[in-house]
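Only one protein chain is missing from this complex, and each of the others stays in its spot.
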Amino acid sequence: MRIAFLGLGSMGLPMARNLARSDHNVAVWNRTVSRTNELDAVEVAATPAAAAGGADVVITMLSDDRAVDAVTLAEDGLAAGLREGAVHASMSTISAAQSRRLAAAHAEHGQRYVAAPVFGRPDMAESGALWIVAGGDAGAVDTCRPVFELLGQGMIEAGAEPEHANVMKLAGNFILVAAIEAMAEAYTLVRAHGIDTAEFHETIANRLFQSPIYAGYGGMIQAQRYEPPGFLLRHGLKDMSLALRSADEAAVPMPLASLVQHRLLSAVARGWGDIDLAGLGRVAAADSGDNTPS
Amino acid sequence: MRIAFLGLGSMGLPMARNLARSDHNVAVWNRTVSRTNELDAVEVAATPAAAAGGADVVITMLSDDRAVDAVTLAEDGLAAGLREGAVHASMSTISAAQSRRLAAAHAEHGQRYVAAPVFGRPDMAESGALWIVAGGDAGAVDTCRPVFELLGQGMIEAGAEPEHANVMKLAGNFILVAAIEAMAEAYTLVRAHGIDTAEFHETIANRLFQSPIYAGYGGMIQAQRYEPPGFLLRHGLKDMSLALRSADEAAVPMPLASLVQHRLLSAVARGWGDIDLAGLGRVAAADSGDNTPS
Amino acid sequence: MRIAFLGLGSMGLPMARNLARSDHNVAVWNRTVSRTNELDAVEVAATPAAAAGGADVVITMLSDDRAVDAVTLAEDGLAAGLREGAVHASMSTISAAQSRRLAAAHAEHGQRYVAAPVFGRPDMAESGALWIVAGGDAGAVDTCRPVFELLGQGMIEAGAEPEHANVMKLAGNFILVAAIEAMAEAYTLVRAHGIDTAEFHETIANRLFQSPIYAGYGGMIQAQRYEPPGFLLRHGLKDMSLALRSADEAAVPMPLASLVQHRLLSAVARGWGDIDLAGLGRVAAADSGDNTPS
Partner (left out) sequence: MRIAFLGLGSMGLPMARNLARSDHNVAVWNRTVSRTNELDAVEVAATPAAAAGGADVVITMLSDDRAVDAVTLAEDGLAAGLREGAVHASMSTISAAQSRRLAAAHAEHGQRYVAAPVFGRPDMAESGALWIVAGGDAGAVDTCRPVFELLGQGMIEAGAEPEHANVMKLAGNFILVAAIEAMAEAYTLVRAHGIDTAEFHETIANRLFQSPIYAGYGGMIQAQRYEPPGFLLRHGLKDMSLALRSADEAAVPMPLASLVQHRLLSAVARGWGDIDLAGLGRVAAADSGDNTPS
């Protein structure tokens, strides 16, 4: 199969590397071309359209709605190069509305569209251990399946509407961010009472929740160490804004999502957009008068 | 060892049963005496003071601050019967302030006090699988250790200040309730978009978080089934109010704790205090205009 | 002067009537043409472009961003008819971003743009007592001045950036909605305690705040009567969403704005979008278990 991979960021690069190691032919494109030097055994294309030419599946892994829109629909965008019947699998975390627009645009070109956002951080991308939420026409999803198997440890079926996959991804990220905010507040409380936070963290992560999510993010909050970042706080803000937009569309009030959105916004406003998402711990600490640099 | 056990509610009864099965001598007391019929091989006392007479360790497992206060400090309370040097282990979820008061009152009588609240639901009490957070003088905690080993799968050391154990317990419960509120909102969002909530729940519980907490509470929210209750919603409200009080004492703003507190209060106001804590899902559904009876 | 007035809703109609009574020549356009029968002494145009032809000032008073966008920039939109140098005064409550887009589009046509949203309800539009917040090039604002004097009791200068007028209007509406939510909660509290809410309302409106806003909205909340609506609750929701978007752009966390946004969203979700904005009182009552129909 011929695969085009567009977007070689912290997630995209290890994903593309996993594909390059397979028997498939892989073409890549990235806005900053030097980034392609990190990959062997791939063809480097000059434009998204060129990369998409001849591909069976084109994957986009880009930062946000706007980037996916441009890379797909610009004059030299992938839609201009993709043959009829081929599939665009959009694996970025984007809005449901953007997915809807892309699906419609591809349909006009006789192309197929699958929304396939992922759960997992860069190390999971590296080891092919992502969870992939796939939404779209069953045949189109089937076409992508062998590719997804190289990238992830499993697939979650979101049904025939591509945008449903985006809503599931955003809802999942929201639950994650809520857990981080809860730990941020609770660990601050425990610390303010002069209690050993390491013992508390152990209790929460390994006894009460028994969850790697709590172990990972909670560990950073406990240590008050938010760098180097795994998942950027400002990306978390973007995701919460998209989640709230999906909430507005469906008329579902989400007070907790509103809360974490403005907490993240406050972090960005204070200049902490480029630390890890766990940095909500720094907001909680600062708001309680604890400005320990970390 | 001679053990007195006061309070045979949904948690206390299975705990007392585990003690009654051991080699220790066990005396019990309960406000509603008929409840003691559920236990074999125990001595039934007429008053807390009588139960405490001759005991090495007295355990209280009662509903709230007020109940523990009364059972401990009333004229025929346990403090009136307990010998010098013996230990009162308070295993209820009570406020840090109440723990402080009890510690002081026992010290005046030459008695010792350990705060030992537990994580776990009735089925875990049944199987002796609770997690016990123990705070207090190291010697007093050591005295309780063989008893705690019969009740729980492990102990978490909160240090020499009894009230630290209470703060840890309340902070832990807060993280739990926050996770439930997050699921409540997210599952409502997913449902409103016409997405299969069972698949979403599977994703959250078993892939993203891999946590029995998410599996358990999320399962109830997914099914919109909140009865029979395991942990009463109104008890969760009580715990959040106590957590906020600890936050006020330490001047730690906890916006998410405030949010879940008033969500739970709204549930109680709507007549849902006696469903399971997962019933925050019913609040989220109702607030989005979905009044599906459940 | 020749004036075109586009949009004859509950605000637009009385505003247009005030202009029709003056010496100016007035052309009107409305999507539903029958609505123009309510006006004397005006010329009825078939399209926005036709209305704008020959006008010195075109006013739009439409429901939202999308409507203003369409009426301005569609093929037969006002920008297609307006002569060079003439002014489009956008008096609707729209987003700052939309104002920016309109200003740019008009500049390309050599036309001028003023953002001039208003404070006031239909009765104030009727009596020419609106407050008009005007932003844009000083010369363009001066051109509009005689028109604004017919519509309002005064002008608030927002400076040279049109969008600043929109931000001021949205920020003002937010302060208003916050006051309503506060009264909604407080009156519910007072009622739940069995206290006479009429006396409380009198205290708040006429003694503590001495404000017609508190008198008006508070009176509806006190009486739990939200119909007929003056200002639709769902329009308030739209405004709060726009205010939050301006907050996101400027990285200003607004927790209270987030709160009122999701309270209004909940009202809409429960089917109360078409009652008065004061209907936040119904949300507060319902959330406290009081479902008194009203």
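Note that the chains take the letters A, B and C in the order they are written out, and that residue 1 is the start of every chain.
Keep this in mind: contacts are C-beta pairs under 8 Å (C-beta built on N, C-alpha and C of every residue); 3 or more make two chains touch, one makes a residue touch a chain.
Just so it is clear, the structure is predicted and the values come from calculations on it, not from any experiment.
Among the chains on display, the ones the left-out chain touches in the entire complex are A, B, C. Touch with the chain omitted from the figure is made, among C:Gly54, C:Pro122, C:Pro146 or C:Pro255, by C:Pro255.
Within the set C:Val71, C:Ala125, C:Ile156 or C:Met220, the residue that contacts the chain not displayed is C:Ile156. Across B:Glu38, B:Asp123, B:Glu227 or B:Asp248, the residue that sits in touch with the chain not pictured is B:Asp248.
Within the entire complex, the positions of subunit C that touch the omitted partner chain are 96, 119, 131, 133, 154, 156-159, 161, 164, 167-168, 171-172, 174-176, 178-179, 181-183, 185-190, 192-196, 199-200, 202-204, 207-214, 243, 246-247, 250-257, 259, 263, 284, 287-289.
Mapped onto subunit B, the footprint of the missing chain covers residues 241, 247-248, 251-255, 258-259, 261-263, 265-266, 268-269. Where subunit A meets the chain that is not shown, the touching residues are 255, 266, 269-271, 287-289.
We take it that only the chains that are shown with their structure count from here on.
Core chain by CA centroid proximity to the global CA centroid: A. Relative to subunit B, the chain whose mean Cα position lies farthest away is C.
Work out the mean CA point of subunit A and of subunit C, and you get 38 Å between them. Subunit B and subunit C have CA centres that are 51 Å apart. Subunit A and subunit B have Cα centroids lying 37 Å from one another. Residues of subunit C found to touch two or more other chains are 255, 266, 269.
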